[in-house]
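The complex is shown incomplete by one protein chain, all other protein chains being positioned as in the whole.
Right after this comes chain A.
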Amino acid sequence: MLQVAVLGGLEFSPLVVYFPIAFLLAALTRFVLHRLDWYDLIWKVAWFEVSLFVCYLALTVYVLGGR
């Protein structure tokens, strides 16, 4: 349930919080995939990572936005 991000009396869009969370999740996935050597299973790594980030972002918006 994060509708607004308030910092020192300034109101920010919650996306300011959602973006870093999605980025961290994507980075974590990337790290795990590297560790497990599963990157061979991926065809276009750059496409995959961008898509993964978008999916994580949507998930964060859905879960934290309380929708």
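Keep in mind that, in the parts below, a residue touches a chain if its C-beta (ideal position, glycine included) is under 8 Å from a C-beta of that chain, and two chains touch if they have at least 3 such contacts; residues count from 1.
One rule holds in what follows: contacts and distances are computed from a predicted model.
Taken from the listed names "Cytochrome b", "RND family efflux transporter MFP subunit", "Septum site-determining protein MinD" or "Elongation factor P", the protein name that UniProt assigns to the chain not shown is "RND family efflux transporter MFP subunit".
Looking at chain A, the residues touching the absent chain are 1, 3-4, 6, 11, 13, 40-44, 47-48, 50-55, 57-59, 61-62, 65, 67.
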